[in-house]
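Every protein chain but one is kept in place in this view of the complex.
Chain IDs A and B follow the sequence of writing; residue 1 opens each chain.
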Amino acid sequence: MTITNDYLPILILILVGIGLAGMFTIIGLVVGPKLRTREKAAPFESGFLGKGMEGYRYDVKFFMTALVFLVFDVEIVFLYPWTVQIRELGWFGFVASMVFISVLVIGLAYDWKKGALEWE
Amino acid sequence: MAFVTTTDLIPLIPELILLGAAFVVLLLDLFAPGSQRTTLAVTTIVGFVIALVAEIQLLDSGATGFYGTIVADGFSILFESLYLVIGILTVLLSLHYLDDHGIGFGEYYVLLITAVVGMMFMTSSLELLVIFIGLEIMSISSYILVGIRRRVPESNEAALKYLLLGAFSTGFLLYGISLLYGATGSIRIPEIVVALQEPGALNNPLAIIGVALIIIAMGFKVAVVPFHMWTPDVYSGAPTPVTAFLSAAAKAAGFAMFVRVLLTGIPLEAELWKDLFWAIAVLTMTVGNVMALMQNSVKRMLAYSSVAHAGYIMVAVVVGTPAALSSVIFYSCAYAVMGTGAFGILTVRHFGKTPDSYDDLAGYARYKPCLAFLMSVFMLSLIGLPLTGGFIGKLQIFQAALEEGWVWLTVIGLLNSALSVYYYLRVVVCLYMREGSVPDGAVLEVAESPGFALTGLVGAASVVVYLGVFPQTLLELAASSVSTLF
Partner (left out) sequence: MIVFFYLFALISLILALGVLVFKNPIHSALSLVGTFFCLAAIYVMLNAEFVAVIQVLVYAGAIMVLFLFVLMLLSTKDNDQYALKLNVSRGLAVAITGVLMIQVLTAFMDPTLRFGEPGAYPVERIQEIGSIALIGQLLFTEFVLPFEVISILLLVAVIGAVIIAKRRVP
């Protein structure tokens, strides 16, 4: 089967990835020295001082960005098959895709004017 | 490769006009923030009216496009015109309501238009994929419209419930479509019908489960018992004009889809399916009416009564003859207009607040005689008294049922109608027989009656009476549009 041949490298890659990550973790656990100090026990917060998770609320603007990203991500998915067939589909494909994109450009303009792209 | 050409767009002209209107409203709202709310509303109405004119031009054109998946037959034109009329009515009812409740979104009108566009795609397509996408456009627009009052907990609750249950029912629909595709090898309704009409094709478990799942999904959309649970909460939590829109247009679109997908030739004559529809019809009528009887909020009562009316339409679905199908169309139209009207009265403030309970309706006859009269017209039509559209609608349904010998179903339907007299008349009694005491500090707004809303309500009431007195035109249209289905 061609599928097995095509996807075998990917499968091997995934297995190697899992294996390597697991190996390093285990080696680190087994071989590494264990020094438990207060600084080390504190959770790593991207360079910020940890304030503790109790009652901490994530800002809604992350969510807004993710929502906008999702919509345009789905748009990409629909344009993907066009790019594969761009020569065969010719001008018709171009026009059809432009109609599709221009509707979403209106959406983008909407997001922009409403400040959904701003990071307040 | 054979591509589509511009002539394929002809049956879609009304949809395209509406989309253009939606873009104009959206861009107006974005780039001319100073523009009056009235401007947006008027632009929306103009869009609806032009689309309506285009629909009428398409009548008898028999235009098809997109490899035969989009049709402009009598059936789709009739239903699409209904959505457009309800759209216009909803805009008229919205203007003052949005101001009163501080809903400052120009997007409101855009979503209203896209919801109608979604319904139109649902109705004019013969391909389950486009029907599904149209349904999604309609549903997502309505989820947002229901939850547009972000600071009101009831509105949030309504939107969340609607979203979750709606998504759930969409899942059922997709499973049903994919199983039917597996059983028949097609997602186009005419081909599915041909495949299922072969002897024994409907004994195929794949087809049975597929059809059953589609029935469940549509049951959710038109809110028949036992899939009606969301209706009261969503209808009472949503802004009232949106409730009117949902109960009228969304329900009509659901029934249009029901007829188009399931009743245009899939052989559901077997006992199994008839019994299923029978049970759904009886349950829907009875539960809707009994629950409506027990409500204290008029809006919730109307929500349950819309369930009951879906039950009457289900009676016609059970019968399934062409005459019954044309009564489905007539009743959908009649109910859409009277339902929108009844909810519409509740959008107008009375003593400084929008009426909710029966007590709030007291004193209308004295302070708002015009509204009281209009509301009575809608109530009488909802009961189904002669000279109103509701009467002709029920007459058509029960006549079609009797012709096919569904005596018991007719009797149950009539008993239910009798039951409904109580709570509809209770509204009229509150309007006329009860003296309203002006609450302390309330501004007496005797003179104030929002012009747009009044125009819409008077229009709706005239349509209700017109349908009751001269039903011939619509009856003929309905009958001829059913004949285009087969």
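Keep in mind that, in the parts below, a residue touches a chain if its C-beta (ideal position, glycine included) is under 8 Å from a C-beta of that chain, and two chains touch if they have at least 3 such contacts.
If you're wondering where the values come from, they're calculated on a predicted model, not measured in any experiment.
What are the shown chains in contact with the chain that isn't displayed?
Across all of the complex, the chain we cannot see touches A, B.
One chain isn't shown here. Among B:147, B:254 or B:413, which residue touches it?
From the options B:147, B:254 or B:413, the contact with the absent chain belongs to B:147.
Any idea which of B:62, B:171, B:185 or B:352 touches the chain not displayed?
Per the contact definition at the top, the residue touching the missing chain is B:185.
Have a look at B:33, B:153 or B:205 and name the one touching the chain we're not showing.
From the options B:33, B:153 or B:205, the contact with the absent chain belongs to B:205.
Considering the whole complex rather than only what is displayed, give the residues of subunit B touching the chain that is not shown.
1-4, 19, 26, 66-67, 69-70, 105, 107, 110-111, 114, 117-118, 121, 125, 127, 129-130, 133-134, 136-137, 140-141, 143-144, 147-148, 150, 159, 181-186, 195, 203-206, 208-209
By the contact definition given up top, give the residues of subunit A that touch the hidden chain.
Subunit A touches the chain not shown through residues 1-4, 7, 53-58, 60-64, 66-71, 73-78, 80-85, 88-89, 92-93, 96, 99-101, 103-104, 106-108, 110-111, 114-116, 120.
The rule we apply is simple: only the chains that are shown with their structure count from here on.
From the mean C-alpha coordinate of subunit A to that of subunit B, what's the distance rounded to whole Å?
Distance between chain centres, rounded to whole Å: 40 Å.
Using the touch definition up top, name the residues of subunit B that touch subunit A in the complex.
1, 3, 23, 26-27, 30-31
Spell out the part of subunit A that touches subunit B in their complex, as residue ranges.
88-89, 92, 106, 109-110, 113-114
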